[in-house]
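All protein chains but one are shown at their positions in the complex.
Let's turn to chain A:
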Amino acid sequence: MSMLAVPTEQRSEKSRVICEGDVVVVYERHDRMKAVTVAKNGELQNRFGVFPHNEWMGKEFGCQVKGRNGAGFVYLLAPTPELWTLALPHRTQILYIADISFVVSFLELRPGSVVLESGTGSGSLTHSLARAVAPTGHVHTFDFHEQRANAAREDFARNGVSGVVTVKVRDIQGEGFPEELAGCVDGVFLDLPQPWLAIPSVVRSLRPDGLVCSFSPCIEQVQRTCEVLSKHQFADIRTFEVLLRSYEVRHENLSTSFECSEQTFSKEATKSPPHKRQRGEVDEKGGPESEGHAEDPNGGSKTAAGSIVKQSRPVIARPYPETKGHTGYLTFARQATCM
């Protein structure tokens, strides 16, 4: 089972079930997942118990499996670039879905596109680039760090995206992109400390009307990159910042009585519901925080207020109190079309 979809005629009953060698994303809860390669006689151990891989084989993706000592269960999910981004081993800072999705769209990637990436880093973006250009396009990704490149190459093989991804060790700031790709590249993504140094090479690589994106955390980097881009006649130079705000959803009892009474404001209303970990139950977390939000599937019926209150407590939502404030600036530019 590859992370990339396969054509209908190549799909069989077998491709819908978990087989030896497949990567499954073991899902405990929203902020706790692990990518595991299914191996004969393999075992996974976590706080929910021991999970022998042999018991997973033949089961459908998305199934729930119980730990051997009965402490709880996990879900076995089919891998996607999004889940991979949440589960991957961090070798570097990685890009997350808000930036990734925006980059893929703004580079106008589609099956058949040829895209260059530097650096490879932990390969978070690379998987999404691969999905966008597959089955006929290609991602050429470069990192100057050999060990990192090798680890990424292993990940790509394991996730079944190697067919559309080539990893090379190369210092793009110093050497530029390989000349053999010149003029036929649809999109370039730069995540480099000094992206402006790579721009002349980007100009040679891109086809007319091709797009480049540079990701930089600091505005000074953006400033210099934009100056160099306009010096090289790039059009539509645009810089964005994109973030995501996650919401917590819960039931909340808002009193409609304003009469003076003995009743003190119940703390039950604002307290998170009791955790139900004793059964090994997995709470479905709606966001990165494990505290302070009510996602008790029973709608808070376990609180002292009881089930009568449950009916009258409306569902409300608000953003989680803390979130990412900045990841980086995304600068896009279009290669000029010659007259």
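Definition applied: contacts are C-beta pairs under 8 Å (C-beta built on N, C-alpha and C of every residue); 3 or more make two chains touch, one makes a residue touch a chain; residues count from 1.
Simple rule for what comes next: contacts and distances are computed from a predicted model.
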item	value
Per UniProt record, name of the chain withheld from view ["Origin recognition complex subunit 3", "tRNA (adenine(58)-N(1))-methyltransferase non-catalytic subunit TRM6", "DNA replication complex GINS protein SLD5" or "Dynactin subunit 4"]	"tRNA (adenine(58)-N(1))-methyltransferase non-catalytic subunit TRM6"
Chain not shown: contacting residue from A:Ser105, A:Thr166 or A:Gln194	A:Ser105
Selected residue (touches chain absent from view) among A:Cys19, A:Ala39, A:Ala157 or A:Ile219	A:Ile219
Selected residue (touches chain absent from view) among A:Gln45, A:Gln64, A:Gln194 or A:Ser255	A:Gln64
For chain A, residues in touch with the removed chain	4-8, 11, 16, 27, 30, 60-64, 75-78, 80-83, 97-98, 100-102, 104-106, 108, 110-112, 128, 131-132, 134-136, 207-209, 219, 222-223, 226-227, 230, 233, 235-247, 249, 251, 284, 286-287, 295, 297-299, 315-317, 319, 329, 331, 334, 336-337, 339
